[in-house]
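What you see is the complex with one protein chain gone and the rest in place.
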Amino acid sequence: MHHLHATVIHNRPAARGYLSLRFSWPETSPVPKPGQFLTIRVSDSPVPLLRRPFAFSDTGDGWAEILYEKRGTATTLLGGLQQGDSLDLLGPLGNSFSPPREHRRPVLIGGGIGMGPVLYWSRILAAQGYRPLLIIGARDKGLIPDLDLPRGIDFLPATDDGSLGFHGTVVDCLVNYLENHPEAEHGNLELYSCGPNPMMRALHSWSRGQLPPAPLWVSMEQTMGCAVGACMGCVVKVHGEKPFARVCMEGPVFDSSLIDWEGVGHEYL
Amino acid sequence: MHHLHATVIHNRPAARGYLSLRFSWPETSPVPKPGQFLTIRVSDSPVPLLRRPFAFSDTGDGWAEILYEKRGTATTLLGGLQQGDSLDLLGPLGNSFSPPREHRRPVLIGGGIGMGPVLYWSRILAAQGYRPLLIIGARDKGLIPDLDLPRGIDFLPATDDGSLGFHGTVVDCLVNYLENHPEAEHGNLELYSCGPNPMMRALHSWSRGQLPPAPLWVSMEQTMGCAVGACMGCVVKVHGEKPFARVCMEGPVFDSSLIDWEGVGHEYL
Amino acid sequence: MSTFDPRVRIGSLTMTNPVGVASGTFGYGSEYEQLIDLSSLGALYTKAVTLEPRPGNNIPRIVETPAGMLNSIGLANVGSRGFTREKYPYLRDLPCSVIVNLAGSYIEDYCQTLEYLEEHAPLAGYEVNLSCPNVKCGGMALGTDPAQVAEVTRELRKRTKKPLIIKLSPNVTDITSIAKAAEEAGADAVSCINTLVGMLIDTKHKRPLLSTGTGGLSGPAILPVGLAAVYRVSQAVSIPVIGLGGIMEADHAIQYLLAGASAIQVGTANFVDPSATARILEGITDYARREGLASIQDFHQFLGRKAQL
Partner (left out) sequence: MSTFDPRVRIGSLTMTNPVGVASGTFGYGSEYEQLIDLSSLGALYTKAVTLEPRPGNNIPRIVETPAGMLNSIGLANVGSRGFTREKYPYLRDLPCSVIVNLAGSYIEDYCQTLEYLEEHAPLAGYEVNLSCPNVKCGGMALGTDPAQVAEVTRELRKRTKKPLIIKLSPNVTDITSIAKAAEEAGADAVSCINTLVGMLIDTKHKRPLLSTGTGGLSGPAILPVGLAAVYRVSQAVSIPVIGLGGIMEADHAIQYLLAGASAIQVGTANFVDPSATARILEGITDYARREGLASIQDFHQFLGRKAQL
């Protein structure tokens, strides 16, 4: 975890309302792992006050990247950054996705701004010789970026209006895929997901209903104070002896069966 | 008084730390008079919160201009404006300089950011056939803009370090001028000043010591809330039946003998 | 889109809509007449009127703070006679409800001022400022003690049938006890909040940035404090609550209405954007229509406002 000042390499539209921000990432800082995030202080002004968390969506030689959506004050300000501007960063933070066990096939399911970390994870998995199935859900095709994916990734877009790829939810898309690919048995999969809570919850319910249930990893979001484990602000409800876990420390990636999906509530996503 | 959205025509350095901001000024709005000011809401954010007041430094066909110094949050933000940007303005506000009485010779004395209104006044007076004497004081020559003054204005820069024009204060400069121009008798002058309070106070004391004292008009500053006379925030101490007068309504231009110079205190200028 | 009735009843008065302008931030109306359509205001709360004229505090009186401002105007006003002579003729003819903000140092002052105005300058109602933090003598203690608040309310109630609104200070341990005291003593409504006690120091000159040392904090910085106060008070009393503190946007005003307020006041925002009131009223109306809320009361069903009479 480093507090560093990086330089913007590019900041450009990736899809409708989404931008991709690439910035310098020093050799001397730990290489961000898929699932990890950073926080950005978007301005020196007291408004917006808090640093904002964003997941890494890619990294490369001396750079790292996030994919973000213009939502409110901070992300709108981010949208104004230009090549050469300075960025106040804290990262990499949090845990990361673990490789599939027992040679299971990785299935990565992203929705909305949850796309970033699963895209990054799919590239890393492909580079490691896995053949990830990548499902990206969106309302319509305008919300799905042009992905310059490496070979070895099976990419299935799913749109609510059918304007691109599968017509339906990501869960239906996955079900449909499994039906058409009997070899890809549920018991042989390991699922990774990042996206709106309702999507991840639906995925969890569906997955629990399968026999045997495949492991499902979910990357959670929660409004953050410190992002380093100090303030206890970013918790999610979990099953187990402690009722809460910190997204910034124990997460953002959790075993979906640990999450108390009833207690997730807050529909900010 | 109009609340309007203008467009930046230019925003460029005028001297060290000073910029001149020119913006569209609609035909339908009253033409700003010398001494009057406007307020600018420099950003939509709650920081900085309050509109900031600036005096008009010039106007022309469909435009108006201010001269400002980068001092703090708001003026630094102003410095970032570019041609074509939108400006949230309220003006023209306050009273204005009145023409000299009894064919007196107008002597205009500006210091620091108080330069703007006297420059504007000098242009208007010259256009009306007066021959204003214009004294601009500054620490050094770098703080005195390149002024493209029309004919008919006698311009005397005065610098503390002697790097341009008269070596000394504006008061000494005026005294020196009067000594060398016996025809310009104190009794035949009308003085107008805008600048740091200590400068205006010194001018007032000096002028009161002359026989007969020449009328001296001063343009005052005070932190403002509303700038339209509603909040009673921007007062200065005055002699007379009411102890305070509002800079935004009764001013900014006051007869210097009305001001309680002991009560001006606040050295923010 | 359903229809929305924006009217608000405070005692015997019906305001055309819930958006008023807060005392001390809008002068006596004339200052803003070139900038906004005064007939669009639900209510105009005047700058405080005291029995005798007051010069106000020394300068400087205003300083900006993070997302807020401090003021120490100190009830500068022309007094009840000056008000009657200079301000009343204009205010009387305004096309919106005009509420006179009353201030003083002792209960007696309030009574005399109200009596004088009832006779010589009758307007739509009174808002009683017991809580101005910028006046040394009396004012502060008055608004922080339930017994005294009850007494002043009772005394004023005897003297007027017009809407009597008690304005509450946030600088107290338990704002609900003050609100209840006002309600029991016959107030038609309470308004909250007045400014918070605050201070800034000029480190260059090593002295406070306001002449009075401390002053009153207003603006967006206090929005959460005002909302918490209105929420609590709304659950404690059943007279209408008028919410204010930091309202800059329609969303802020809607938060106050949801918290239990029946009307709101826009203060510091008038300085920042003179057209704030119009924007806010439009935003409230749009929201009500979109959400199918037919009246202001409908805003109160979600967060458990104490039932109104």
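Labels for the chains are A, B and C, by order of writing; each one numbers its residues from 1.
The rule we apply is simple: contacts are C-beta pairs under 8 Å (C-beta built on N, C-alpha and C of every residue); 3 or more make two chains touch, one makes a residue touch a chain.
This one's a predicted model, so the numbers in the text were calculated from it and none came from an experiment.
Asker: Indicate each shown chain that the hidden chain touches within the full complex.
Answerer: In the entire complex, chains touched by the missing one are A, B, C.
Asker: With the missing chain put back, one of C:N101, C:N171 or C:T277 would touch it. Which one?
Answerer: That would be C:N171, which touches the missing chain.
Asker: Of the residues listed, C:L75, C:L130, C:I222 or C:V272, which one is in contact with the missing chain?
Answerer: Within the whole complex, the residue contacting the unshown chain is C:I222.
Asker: List the residues of subunit C that touch the chain left out of this view.
Answerer: Output for subunit C: 65-68, 70, 144, 171-174, 196-201, 203, 206-208, 213-214, 217, 219-225, 227-228, 231-232, 246, 251, 254-255, 258-259, 287, 291, 302-303.
Asker: For subunit B, enumerate the residues touching the unshown chain of the complex.
Answerer: Residues 46-47 of subunit B touch the chain absent from view.
Asker: Take the complete complex as the reference. Which residues in subunit A touch the chain that isn't displayed?
Answerer: Touch set of subunit A with respect to the missing chain: 1-3, 41, 46-51, 88, 90, 222-237, 242-244, 263, 265-268.
We adopt the following convention: only the chains that are shown with their structure count from here on.
Asker: Hey, which chain ends up farthest from subunit C, C-alpha centres compared?
Answerer: Measuring from the centre of subunit C, the most distant chain centre belongs to A.
Asker: Of all the chains shown, whose C-alpha centre falls nearest the centre of every protein C-alpha atom combined?
Answerer: Chain closest to the assembly's C-alpha mean: C.
Asker: When the C-alpha atoms of subunit A and subunit C are each averaged to a single point, how far apart are the two points in Å?
Answerer: Centre-to-centre distance between subunit A and subunit C: 47 Å.
Asker: Distance-wise, how many Å sit between the C-alpha centres of subunit A and subunit B, to the nearest whole number?
Answerer: Distance between chain centres: 56 Å.
Asker: Residues of subunit A touching 2+ other chains?
Answerer: 46-47
Asker: Where in subunit C do residues touch two or more of the other chains?
Answerer: 66-67
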